[in-house]
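One protein chain omitted, others in place.
Moving on, here comes chain A:
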């Protein structure tokens, strides 16, 4: 019996281990090895940190990374600010059938591929697009307005793409908050603001943190949205990695960039967790 359950445990563990090893650990080790190679001649390589040094000595690379990180943090904050009231409404006010319908409405855009969704935004925001025409029709603009290819367009795209990943953990944690706890908050003299600050937000903190981590990572690693909505000036770090790999055919530098992205984004998440005094264990429940 004992050995039977043990065998079952290992059998269940195997796919996970294979998945981790084959798809995550081994490629990353390989990437890391590639990033440590310095090309000294044709087909001649030496092991060194030169590629990493390039990242730190070239201001454009660092600025692009900082810009990407700041934009991603901003996108995360904006997503949280929009998703929180939506989730609170779905979980605590609408409830039942209406709540389910609203939840599905949040989900529906994700039935369509990200590419198509992003093109949808292009149709809305381009010079001859809906918003531009609407503004002209309303007399607010006397000529076509180009709203694509700027940071605001990237931000709209990022927030829109990330919304669901914030709403799902928030709705889940908010639904687990007992109504009577909220009522007790009011009963003991709290108003809407203090109940939100002292009861609802602390309770939702794990959901806020896990949602924020996911949204931040998705934004940071997003390639499609910044490239399409931001145009050629978007200066997104993933674009830079792409360019190194595909355009410049400099795999060594691309791999180093990839690793920097992994390390720096992990550091940012760790720093945010420290700053908000949350631990990963709490967040993952």
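A few points about this structure:
Following the convention adopted for this analysis, a contact is a pair of C-beta atoms (placed from the backbone, for glycine too) under 8 Å apart; a residue touches a chain by one contact, two chains touch by 3 or more; residues count from 1.
The criterion applied here is as follows: contacts and distances are computed from a predicted model.
Taking the options "Spermidine/putrescine import ATP-binding protein PotA", "Cytochrome c biogenesis protein", "Heme exporter protein C" or "Na(+) H(+) antiporter subunit C" in turn, only "Spermidine/putrescine import ATP-binding protein PotA" matches the UniProt protein name of the chain that is not displayed.
Shown as candidates are A:129, A:169 or A:185; the residue that touches the absent chain is A:185. If you put the missing chain back, the residues of chain A touching it would be 178, 180-181, 183-191, 194, 198-199, 202-203, 205.
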